[in-house]
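Note that this complex is displayed minus one protein chain, with the remaining chains in position.
Labels run A, B and C following the written order; every chain starts at residue 1.
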Amino acid sequence: MDLRFTPEENAFRAEVRTFMTTEVPLHVRKKTEVGEGLSKADLVASHKALAKKGWAAPHWPKAYGGTGWTPIQHHIFTEELQANSVPQPLPFNVSMCGPVIIAFGTEEQKKRYLPKMYNLDEWWCQGFSEPGAGSDLAGLKTTAVKNDGQYVINGQKTWTTLAQHADWCFVLARTDMEAKKQLGISFILVDMKSPGITVRPIQTIDGGHEVNEVFFDDVKVPLENLVGQENRGWDCAKFLLGNERVGIARIGLSKQRIGRIKQLAAKVMSGDKSLMADERFAEKVAAVEVELKALEMTQLRVLAEDAKRKSNMPNPASSILKIKGSEIQQATTELLLEVAGPLSVPYLPDEADFGDGDHWAAPAAPQYFNFRKVSIYGGSNEIQRNIIAKAVLGF
Amino acid sequence: MDLRFTPEENAFRAEVRTFMTTEVPLHVRKKTEVGEGLSKADLVASHKALAKKGWAAPHWPKAYGGTGWTPIQHHIFTEELQANSVPQPLPFNVSMCGPVIIAFGTEEQKKRYLPKMYNLDEWWCQGFSEPGAGSDLAGLKTTAVKNDGQYVINGQKTWTTLAQHADWCFVLARTDMEAKKQLGISFILVDMKSPGITVRPIQTIDGGHEVNEVFFDDVKVPLENLVGQENRGWDCAKFLLGNERVGIARIGLSKQRIGRIKQLAAKVMSGDKSLMADERFAEKVAAVEVELKALEMTQLRVLAEDAKRKSNMPNPASSILKIKGSEIQQATTELLLEVAGPLSVPYLPDEADFGDGDHWAAPAAPQYFNFRKVSIYGGSNEIQRNIIAKAVLGF
Amino acid sequence: MDFDLSDDQRQIKDSVDRMLAAAYADLKTKAAAQKEPAGFSVGNWKQFADLGLLGIPFAEDHGGLGAGPVETMLVMDAIGRNAAIEPYLSTVVLGGGLLRHAGTAAQKAALIPGVIEGTHRLALAHQERQSRFDLADVSATARSDGAGGYILNGEKLVVLGGDSADTLIVVARIDGQRRDRAGIGLFLVGGTAAGVTRKGYATQDGGRAADITFANVKIGAEDVIAGKGSDGLASLEHVIDEAIAALAAEAIGAMAALHDLTVDYLKTRKQFGVAIGSFQVLQHKSVDMFTALEQARSMGYYATMMAAEPNAAERRRAMAAVKVQIGKSAKFVGETAIQLHGGIGMTMEYKAGHYFKRLTMIEMAFGNTEHFLRALAHAGGLIPAAA
Partner (left out) sequence: MDFDLSDDQRQIKDSVDRMLAAAYADLKTKAAAQKEPAGFSVGNWKQFADLGLLGIPFAEDHGGLGAGPVETMLVMDAIGRNAAIEPYLSTVVLGGGLLRHAGTAAQKAALIPGVIEGTHRLALAHQERQSRFDLADVSATARSDGAGGYILNGEKLVVLGGDSADTLIVVARIDGQRRDRAGIGLFLVGGTAAGVTRKGYATQDGGRAADITFANVKIGAEDVIAGKGSDGLASLEHVIDEAIAALAAEAIGAMAALHDLTVDYLKTRKQFGVAIGSFQVLQHKSVDMFTALEQARSMGYYATMMAAEPNAAERRRAMAAVKVQIGKSAKFVGETAIQLHGGIGMTMEYKAGHYFKRLTMIEMAFGNTEHFLRALAHAGGLIPAAA
């Protein structure tokens, strides 16, 4: 047992950090740090910087552009990415659709889609959730009927993140109307420029526009856009959801936000001293730091175990990463809101400079509102507890 | 709407307080205040003082010695009783068995039992719980078989509080072995001196001896000791459990303990100041005080509503009193344990003077351990939440 | 002790409930109202006036109802229940409260009738960039002009309803150092007076506020509410205490509505083939919401009872306790409701998010839970130490 990073691992961390702080556009990192929304151009610029370095999809097989890193290297990479406020490479491309195409796609599909996915020359979005099917995807109703040598898709998807930027959408649709539950569903790639697609923004409580409804009205898709076997799309979906847990704890992000909370709380006065000099506030921050340190160690333990696991299925212990990770992320947004205090009341989406100037407090409330989602999406924390109860405790 | 006590109510409070502080033996109140265990003689002395005043069973009908008070007077009485560290009149006598006999008993039973019950000339204990039937009483297995003009009782009861002092026990036993669940159970009065009864103490984690197992081995009981109808004992039990909520929130007790915490924390040093002068500790105490004030108002609301309710069934909102009341009681024991700190480590049951001298810290850990029970007994807090979910929210 | 409403009170409750339920039946109507110049529906405001609601706390001499905290509670509860955005708090409770407590007879006669008719709106400008939750932290200055008037300079932030109020009540320092309790004055300033610059904006909860600067604003003697030698802070504190009681009622209304919405959602929303309300964990969470709501409701009654308490120290201690309970319950009920709703709770197209955001802002208003918990602890709590 040796619980320290090796010199090689520390050197790797230094290399990653140097890259992040010198090659990723500074304005994108700054916006991310202070909580300003990112434009499509921002996300593309940051993704492309990583792609140029060969780090846009580190966990892909080397043949398709992956890095072949050890689990610890992946951990270090993710941590430094988040700690330096670098946006994650677009997850719909590299963590979701890419791995599915690598695992289930044809050679033609791999050639056609993967390079543009890797370089973010094409932007993907995820067509899974429906109004009647959230945590329970088996209830989905969108249909893809084979007709005249193509699929004709009808239905409605929702919570489709950044669909407004997307060139392509990977869709789960029912291809066998008789089959029950998870059976009879297929995984289909849909060009967002196809006639019959309508994207409607959903205004969320943080005031932002991150998610959308996507309507499919007789949308025609070539049969070769099917990934894997027809009616076996559930295999792809399960595989994809298992991959979602990469970086799910967002430890680096929480570290970064705690650093920022301390910085701002040292400037905000509460009575005759700074808020950070207030014992009670400082102890609340410290309590979150303790949880975060424990979670960091938990993450390393899960990584070490995963490296030894033969199974392809997600380690159920990673549900802890999701539960505690989301709780800690939410706790940091609550602390930031507390720092902002009465200055968080104004809603100034258009005129905020979001720097460390006058309007530093403006993103505090929107971030607090926005981060309520992290205990809901990707399988709510209640679902994660069900998973642990069943898979770990054997109830 | 007028939320202040009337002058009459305030005068009543003063009368009660004067009585409590002058007529109830001081040494019993002192022991109760500091958390020392009470002997049988202590409890009898305190109960008899109340009985002499006519206050041993205020909620009984006036014909049997009750007071005819308003709900608010009952509230004030209970609050002053607890605030002045007066032990509750023995609940097995006056809150449990007495009301059942008044509601279901024969005239002979009322004459035979009620006066001695009221005056604590006979001590009662409750034979309900069994090893296999805790929150779910319908599963009980103790049998009472009619044979030769008597009931012959066999079985085992557990968690029988203070059975070591008891002269009588009211027992739930199965009289119809074929009937299902709650049916076929009878409510029977058993003389503890009957041959075949064995009382075995259960040592609890607080080091005390409060509860027992009681074994019934061919115990013979006259048929006239049946209360109500044979096989309909469940009606008595339900009625009795509904009565348990009198004073269940124990608001006066928690007030008293908070006062004591503040007194002790002002003497204990933490670094260069008293613990009470420590902002963080003071805020923790204040947070409990807020919850308690809210609960006191909730209790008054429930009382006001109850006075208007026609139904005999307990008001489901009183489950809130149980849940929050127990949480607050437990919080006060946690605060007291924190005050005692390292001085709570010694286990000194025999030599504690339990006054405000050297060993004031000795009861802190035992009380903390002991009070874990308050969220378990009388229907655990999980059961209380089920009740609210069903009866209030309609799930 | 009696929790029942009188007939008059029940009538007020019924009328405000009915009016606001109709006005806020559709979120699209609310969105349209937010786009009106004042940031809320002037039509609704007229209805408040027509029902007499704007006159609740004012003396009958001025055309008011001469009613008290109970009646204010009923209106604020309805406002909370509907996530309404009319500036009742800023105009009637805060502005009107200071006029009631500290205004001269002439000031009352001049302003209150307009307030009651709905033609004149008030706003309280007390908060500054550095003041956080300390009411005595005042750096804006009022310099005597030697003729009973003052010259006002300084900046006030997040003045609720301040962007369109006709008259501002401004807290400014006459004497002493920043954070001194003494030397704080209260002044009436026209919203468009010379030297007043207002930057209005929407607030996170859908209301309106303004940052306002005062540059050598001249205040005549007739516009001084509390001048040199008077205890402006005491009046301010009293009004803030009344506002806390009002906010408690609003929060309770919002929590009650949000809890109802959540229970309904759990009973109707299906996942895995069953209503999600059949899951015990979700049932118990909604029970915990219910408990938090009822504890808050109890403290709301306590607030109503103590809002009129003449002993300022007792009143302040009680209101600190109220705000702590309200803040805790609001945070728990709001966050849990969103969690139980899942995605739909995150959208502005559904009412849950509106309640959640308002509850978040109420938790922070006039001091967050931490602030008032500390204040209560400093004041020795509610229960004395044993002797």
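In the analysis below, contacts are C-beta pairs under 8 Å (C-beta built on N, C-alpha and C of every residue); 3 or more make two chains touch, one makes a residue touch a chain.
This structure is a prediction, so every number in the text was calculated from the model and none was measured.
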{"item": "Omitted chain's touching partners, listed by label", "value": "A, B, C"}
{"item": "Which of B:E107, B:D148, B:E178 or B:D272 contacts the chain that the document leaves out", "value": "B:D272"}
{"item": "Hidden partner chain, touching residue among B:F5, B:F215, B:F239 or B:Y377", "value": "B:Y377"}
{"item": "Touching the absent chain when the full complex is considered, from C:N216, C:Q280 or C:N311", "value": "C:Q280"}
{"item": "Selected residue (touches chain absent from view) among A:T32, A:Q256, A:S344 or A:Q367", "value": "A:Q256"}
{"item": "Those residues of subunit C which, in the complete complex, touch the missing chain", "value": "279-281, 284"}
{"item": "Subunit B residues touching the omitted chain (full complex)", "value": "129, 132, 134-136, 138-139, 158-159, 202-205, 211, 268-272, 280-281, 337-338, 341-348, 365-366, 368-369, 372-373, 375-377, 380-382, 385"}
{"item": "Contacts of subunit A with the absent chain, listed as residue ranges", "value": "1-6, 9, 33, 72, 255-256, 258-260, 262-263, 266, 276, 279, 282-283, 285-287, 289-298, 300-301, 304, 317, 320, 323-324, 382, 385-386, 388-389, 392-395"}
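As a working rule, only the chains that are shown with their structure count from here on.
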{"item": "Far-end chain from subunit C, centres as C-alpha averages", "value": "B"}
{"item": "Separation of mean Cα positions, subunit B and subunit A [Å, integer]", "value": "53"}
{"item": "Mean-CA-position distance for subunit C and subunit A (Å)", "value": "39"}
{"item": "Between subunit C and subunit B, distance of the C-alpha-averaged centres to the nearest whole Å", "value": "43"}
{"item": "Junction residues of subunit A - those touching two or more other chains", "value": "280"}
{"item": "Subunit C, residues touching no fewer than two other chains", "value": "374"}
